[in-house]
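Moving on to chain A:
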Amino acid sequence: MIIKGGFVCDPKNGILGEEMDICIECGKIVEKSVGGDVIDARGMLVLPGGVDAHAHIAGAKVNSGRIMRPEDGRRGIEPRTKLLRPSTGYTVPNCYAMGYRYARLGYTTAFEAATPILESRHTHEELEEIPIVDKGALTLFGNNWEVLECVRDGDLEKLAAFVAWGLRASRGYGVKVVNPGGGEAWGFGGNVKGIDDPVPNFGVTPREIIRYLMRANEILGLPHSVHLHTNNLGKPGNYETTLETLKAVEDITASRDRQVLHVTHMQFSAYGGTGWRDFESKAPEIAEYFNHHDQFTMDMGQLIFGSATTMTADAPLEYGNARLLHAKWSNHDIELEESSGVVPLVYGRKMPINAIQWAIGLELALLTKNPWQVIMTTDHPNGGPFVNYPEVVTLLMSRVKREEELKSLHELASKRSSLPSIEREMDWNDIAIVTRAAPARILGLSEKGHLGVGADGDVTIFDINPADVDPSKDHRKVKEALAKARYTIKAGEVVVRDGDITAVPQGRTYWVDASVPEDQAEKVRADLVEKFAKYYSIQMSNYMVQDAYVTHPRVVKAGVI
Partner candidate 1 sequence: MAFLVPDRTIYSPWRAKEKLSSSLMVILLKAIMISGRTLGQGANSEAKMSPEFFKATSFCALSEEDYRSLGISKEGNVLVRTEFGEVVVSAKKDVGLPLGVIFIPMGPWANAVVGPETGGCGTPQFKGVEAEVEETKMRVKDVRELFADLKRMGGEAS
Partner candidate 2 sequence: MAEDVLCPFCGCLCDDIKVEVENDQIVGVKRACKLGSSKIRGHERTKAPMVRKDEELVETSYEEAYDRAAKILKDAKRPLLYGWCSTVCETHKKGILLAEEVGGVIDSTATVCHGPSIIGIEEKGLAGSTLGQIKNRADLIVFWGANPAEAHPRHTLRYSSNSTGMFTPDGRKGRKVIVVDVRETRTAKNADKFLLIKPGTDYEVISALRMIVAGKGEIVPEKVAGVAKSDLEEAAEMMKAARFGAILFGLGMTHSRGRYKNVDNALSLVADLNGFTKFVVMAMRGHYNVAGFGQVCAWETGFPMSVDFSRGAPYFNPGETAACDLLAKREADAMMVVAADPVSNFPRATVEGMAEIPVIQIDPFPNPTTLLADVVIPSAVCGVEAEGTAYRMDGLSLRMKKVVDSPYPTDEAIIQNILDRVRRLGDDN
């Protein structure tokens, strides 16, 4: 296949908007095509396939969202066709809708942001049903008893061996840490209040948990860094906890050419104020810190006005949301491992808090100078559903658009944030970085997010001519073009043409197989045998995700040896 004459942005390879041909053979980008389809991309924008590094798309809490929200299922309905299964839902779409909608937006890879090991079988059952895109899942470790005990005992090698085992047991891709210690405290209805607040019954602090897991992550040389949801997330004044957390790990270095820590959906962790009344943005402080510390990355967690379904392993946060909003509330604690919660809500333009939150996400992306450090997400469906990515792109590219939006918002969005004064407008290379190149680099997916020889043949072609269209002024055109890819090509196969799905291949599932010394693995095994005998409600032999649940694996090797 050859894609001829498009306007190509491939920032990883230094191609910043050149007219050139892209060739794909056997699912990979190659120097020269030997035949096949010729796609005339003249006057169109050609990008690598989109990569979503953080979205809640599969597993128990996503399905809890569906079950408790039939009113959401009744939105976004599309009947089946000869090729497609039916679609339902807006914030919590069914599996098929997820794959189709990602593909229509030009996305070819999406990672589920949080799976407890015990319930990973379920996560993979849903990932298997999401068509087209490649995927993976990040495994939760921040409240696991074995982790807490290794930290308490200061046994870093054993912790690394457990992380390797947990990734294999869950067929997981990376180390996710959510409100470390808080999830365990929630087992008796408590929480931790900061990074030095000890976890009840275990005597370790969130600071220690984060540091140990980061060090274990680097001992194992995992492709992705620790992926952190900070303590105190969602609370006024929490930017101090966020900065304190980052300062606490400045001395740790990455074992690979990537960040040492990814702080996720930063919008929810960049709040000032002593309460909701004096709530304000502290995004400039966070961005300023990032501008001086390039070892850290973040994603936006951009808020989208309208319906959202918040879902997180941060269960005390969800309980707080439910109390505050008098909303439906689901909670799900997972023995020895985690807690979690789901609360539907509506973000309103005229709600002061929501309007300020909206501004914070944009401030973070625009004030952080290096686009490789801030990637685009809505923390789907917490900030809003991923189908709104074209809206976010236009906001990043157009100050005019931002001003139009600000006019429709509560005035505090302008007063309590610096957004009105921000002039920066991203260009297509910046967009290619924050939606493709950077998420792939942050996840450690070397064959994703770029169009160099050897990369996966995942390409998006948008019907927009950067030579004619000024995204700053013509933001409506940009949004329209991004909402319906002219072509999405997945592993060399055209899966979307003119916004319609044309093929439904099964994507691959990434997981990391990390090796550890046998003596350390044996120590972990002995601990686990005891935990299963005394505390788990199932047998150890039935715990690990079986191969039957990952039918198209892409195993990435890592480890100590």
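Note that in this section a residue touches a chain if its C-beta (ideal position, glycine included) is under 8 Å from a C-beta of that chain, and two chains touch if they have at least 3 such contacts; residues count from 1.
Selection rule, in plain terms: all candidates are chains of the complex that A comes from, given by their letters.
Everything numeric in this text was worked out from a predicted model, so none of it was measured.
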item	value
Complex member in contact with chain A (any copy), out of 1 or 2	2
Residue ranges of chain A touching candidate 2 (in the complex, touch as defined)	58, 60, 62-64, 66-70, 72-74, 77-80, 85-89, 92-96, 118-119, 121-122, 125-126, 129, 145, 186-189, 201, 319, 322-323, 328-336, 339, 342-343, 534-539, 541-542, 546, 548
